[in-house]
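Dropping a structure here in structure tokens format, bear with me for questions.
All protein chains but one are shown at their positions in the complex.
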Amino acid sequence: MDLTLVGQGLLNGLLFGGVYSLTAVGLTLIFGVMRVVNFAHGDMMVWGMYLAWLLATRLGVDPYLGFVVCAAALFAFGLVTQRFLVNRIVDAPHEMQILLMLGVALILENAALVAFGPDPVRVRSALTASTIWLGPIFVDVARLVTFGVAIALTLALYLFLTRTDLGRSMRAAADNTYGALVIGTDVRRVYAVAFGIGAACVGAAGALVSPILPFQPSGGLAASVTSFNIVIIGGMGSLVGAFVGGLLVSLAESLGAVFLAPSLKELVSFSLLVIILLFRPAGLFGKGVS
Amino acid sequence: MRGGLTWTIRDPPRAGCAPVTLLEVTGLSKRFGGLQAVSGLSLSLETGDVLGLIGPNGAGKTTAFNLISGFLGPDAGDVRFDGRSMLGLKPHAVCRAGLARTFQIVRPFPHLSVLDNVKVGALGRTPVVAAAADKARAVITQVGLDAKMHAAAGGLTLAERKRLELARALATEPRLLLLDEVMAGLNPTETGAIVELIKRINRSGISILLIEHNMRAVMSLSHRIVVLSFGEKIAEGPPAAVANHPKVIEAYLGDEYVHAPQA
Partner (left out) sequence: MKLLGAGAIAVLLVLPAFLGSYAITLFIFIFFYAFLGQAWNIVGGYAGQLSAGHAAFVGVGAYTAAMLSLHAGLTPWVGMFVGGALSACLGVVIGYLGFRFGLRGFYFVLLTVAFAEICRIVALNTEAVGGALGLYITFTGNPRQFQFQDNRVYYYVALALMLSATGIVAWIERHRFGVYLSAIREDEAASEALGVDTFKYKMLAMAISSFLSGIGGTFYAFYLFSLQPNAVFGIPLSVEIIIRPIVGGAGTLLGPILGSFILSPLGELSRAYFQAAGWSGAHLIVYGALLVGVVLFLPEGAYPFLARWLRRGRSGG
């Protein structure tokens, strides 16, 4: 066994895990606060990627700066989606929520198809070509920066949720909606912001990934399913779980690509998902869906 | 109160029939994490009896029901229905054996009509839909829901839903009916009507084990009462004796309310 290859796989897996974590944290926040499963998560990410691409190709903005715009744009989109669509089905049976978000996913994915075409594109960043060598293993500077920014954003979100009033309201609503209502929390505002933040996370994640991998509209649903994998493994509603889960899944996929075959790496995460669903649906840190 | 004596006063056997123990619960226990919900519960119910199960909130009454009806598996103890152990049986098998239950928060099938709701119960014994529908209609008449036969269950009032819940359970032709707080949320008139209905059901030969907070109803319906507190049985006996039992008063109201037992 080529240890270098394994080492490279581990490192890449870890670095990419930052983005997985950021995406998963967004998804789990939405679920934790609103008990809604955002089936459109991956497609929102794809839009984050394409927005970064637009900024880079039309305005020459590097994605490592442009991600802020992507996050803001997706935040707004999240607010609007929540206010006009999701809000109406918060109390509906789960099947209805899933179908609604699936509909949104289809709209997003195919709107991207119409707007940008089916062919994969990539974004060039100033950092794209640089690498750092650690002995026999090389590190893409782009991946390193992606990882760093993703972690920083996750940390920022954590601070927001624990140190600010709005963040605390959100956690209160997540724990006990009724109780939060009783103490006067504007639950609708909390819901909207939660969905917006979840979307912003995934918009930023998309922008951060855009210089690393080629992407296309059809990648949306795959990204959604990967996010679900992570969130279930980590435990739905658990931020720590999403964070750890992101790193774990990325590592597993990376190693899967090394040991099996690159085209089978999705198989690894799906098999992992099935196993977790069967044996520990609450995930590593989660409380589970009622 | 904990681990104390239980006072058991047996009433004299009813003339003319040898009592048959229909339900025998021995040493039932269930723990949830750090909480011992039910601890060493033993009770028995004779055929034809109405046994009331009372106790303050959180005493473990609904947990006991869930254990008896197969929705939960006990950590220890046994449940014997007509001599057969019910342990390990799934709820539908317990129902097939003749033990039906209702839920504390009523669970009608909201989009199905009242008739279809009760048909589900009737189909257990009568696989043919047409015959089951006939049986269902008879039961619906029995509980007085004729007028709403084809109405969607989701649109019924609370009192009507309670009757529906009863009708569905009755349609499974049980020998023992477990009623979980069937009077909760009903006004005095509705309560009175349901009490009469339950008496009629009992007179038709169905034994009843009921959880209730409505003391008047329990006293009026039950032949015997079992009192739970913090998962343990603290008293048992005919209604009058239990009502004046110091431990029962203490459990419900706190020990400053305990007076000397009335002679």
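Chains: A and B, in written order; residue numbering restarts at 1 for each.
We take it that contacts are C-beta pairs under 8 Å (C-beta built on N, C-alpha and C of every residue); 3 or more make two chains touch, one makes a residue touch a chain.
Bear in mind that the values here come from a model prediction, so they are computed numbers and not experimental data.
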item: Identified contact with the non-displayed chain, of A:Met96, A:Ile132 or A:Ala156; value: A:Met96
item: Touching the absent chain when the full complex is considered, from B:His92, B:Arg200 or B:Arg216; value: B:His92
item: Residue among B:Val129, B:Leu158 or B:Ala240 touching the omitted chain; value: B:Val129
item: Of B:Ser69, B:Thr191 or B:Asn214, the one touching the omitted chain in the full complex; value: B:Ser69
item: Interface with the unshown chain - residue positions in chain B; value: 69, 71, 90-93, 95-96, 100-103, 107-112, 116, 119-121, 123-124, 127-129, 132, 168-169, 171-172
item: Chain A residues that touch the omitted chain in the full complex; value: 37, 85, 88-89, 92-96, 98-100, 102-111, 113-114, 117-118, 221, 225, 228, 232, 261, 263-264, 266-267, 270-271, 273-274, 277-279, 281, 289
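The definition used in the following text is that only the chains that are shown with their structure count from here on.
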item: CA centroid of chain A to CA centroid of chain B, Å; value: 49
